[in-house]
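Only one protein chain is missing from this complex, and each of the others stays in its spot.
Right after this comes chain A.
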């Protein structure tokens, strides 16, 4: 699923905190220095979850 086709989350949240922290997505647990907060606004990739 690409960004253009990902549904918008039903529940909107105000994002707080540092977006560059450790998080696990799918089978990868990383610290991504280039992470943006945009990921919390994307739909879960059903292939990973």
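As a working rule, a contact is a pair of C-beta atoms (placed from the backbone, for glycine too) under 8 Å apart; a residue touches a chain by one contact, two chains touch by 3 or more; residues count from 1.
The rule is simple: contacts and distances are computed from a predicted model.
For the chain that does not appear here, its UniProt entry gives the protein name "DsbA family oxidoreductase", which is one of "Amino acid/amide ABC transporter membrane protein 2, HAAT family", "Molybdenum transport system permease", "L-lactate dehydrogenase FeS subunit LldE" or "DsbA family oxidoreductase". Touching residues on chain A toward the chain that is not drawn are 8-11, 13-19, 21-31, 37, 39-45, 48-49.
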